[in-house]
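Comments concern the structure below.
Only one protein chain is missing from this complex, and each of the others stays in its spot.
Per-chain residue numbering starts at 1, and chain names A, B, C, D and E are given in the order in which the chains are listed.
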Amino acid sequence: MSEFDTSLPSVRNIQNFIQEKNEVELKLVTDDLIVGKIVWQDVNCICLMDHYEQPTIVWRQAIVFIKPKP
Amino acid sequence: MSEFDTSLPSVRNIQNFIQEKNEVELKLVTDDLIVGKIVWQDVNCICLMDHYEQPTIVWRQAIVFIKPKP
Amino acid sequence: MSEFDTSLPSVRNIQNFIQEKNEVELKLVTDDLIVGKIVWQDVNCICLMDHYEQPTIVWRQAIVFIKPKP
Amino acid sequence: MSEFDTSLPSVRNIQNFIQEKNEVELKLVTDDLIVGKIVWQDVNCICLMDHYEQPTIVWRQAIVFIKPKP
Amino acid sequence: MSEFDTSLPSVRNIQNFIQEKNEVELKLVTDDLIVGKIVWQDVNCICLMDHYEQPTIVWRQAIVFIKPKP
Partner (left out) sequence: MSEFDTSLPSVRNIQNFIQEKNEVELKLVTDDLIVGKIVWQDVNCICLMDHYEQPTIVWRQAIVFIKPKP
């Protein structure tokens, strides 16, 4: 389980991606790379919205890395 | 272990999928993609019912993402 | 670590499989699918008995899903 | 982390394998299957001795299942 | 979840890599090897900056090993 404290850099960075509507790449343990805008996060999950406005609720345990699109 | 607090977006979203009988796709760490309607969730598992009314009890630790079918 | 509270649906369902001697399929993180009857569960493991009355003690952390055989 | 309480079936079963010097198969998350006699267990690890009296200290987190050799 | 106590060798070593701007290799559970300079760490994540000054926020749970480049 992740710690979910809004003063942590990891939590704040994601909060910034949400506010600034940054497009991000999310690499998953299955080696999938999904792309979209993060719309919310909680202690268990991060929700990504793709180009077709379809949400994907990603479990934090399955995340390998997040990269903001340059 | 996941946190199971019904005020969390991740828990509420799944609760909505149950109530609205949304069909969802569940991606698993084994790269399997299973499709069905969620019938219950608890702190350990999510139970999916397929088209033949057969249940699959999925461990939360094995979930990568959930996508409601558009 | 799983929560092991007998009032949870996930724990009760497995308890029912034990009492009713249901045959189940257990999908594991290694992609193995093992078949048998569950004979006991505790907070760490689930024990499956195959057709030759050979036990397999499966770690909960390695379980992806359980499906009762129809 | 596993619970390590000697009254648990999973812990007692392994204690029996140690005392009765049962040969066991250990399936690991890397899909390796190692064979030997368990010589000790603690909350983190299980130690297996092979035919050449070489020990392997296996992390519990990496165990998928244990099967006593028939 | 990792322990995040700055007196631990693992946390201090990474703190040193940050201060000395060491280039490191990070091996991930997906078998990816990413190279860069660590710019921050918290209890959940480690942030790596690549040659193009692009950040990658890596989840600790997905790290296999870190090697400073010789």
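As a working rule, contacts are C-beta pairs under 8 Å (C-beta built on N, C-alpha and C of every residue); 3 or more make two chains touch, one makes a residue touch a chain.
What you are looking at is a predicted structure, and each value in this text was computed from that prediction instead of being measured.
Chemist: Who does the absent chain touch among those shown?
Modeler: D, E
Chemist: For review purposes, identify every residue of subunit D that touches the missing chain, sorted by number.
Modeler: Subunit D touches the missing chain through residues 1, 28-30, 32, 34, 40, 42-45, 47, 52, 54-59, 61-62.
Chemist: Can you list, in ascending order, the subunit E residues touching the missing chain?
Modeler: 1-3, 8-11, 13, 27, 29, 31, 60-61, 63-68, 70
By our rule, only the chains that are shown with their structure count from here on.
Chemist: Would you mind pulling out the distance in Å between where the CA atoms of subunit A average out and where those of subunit B do?
Modeler: 19
Chemist: Where the centres are mean C-alpha positions, what is the separation of subunit A from subunit C, in Å?
Modeler: Comparing mean C-alpha positions, subunit C is 33 Å from subunit A.
Chemist: Which residues does subunit B have that touch at least 2 chains other than itself?
Modeler: Residues 1, 29, 61.
Chemist: Select the category (line, ring, star, complete, other) that matches the graph of chains linked by touching.
Modeler: Line.
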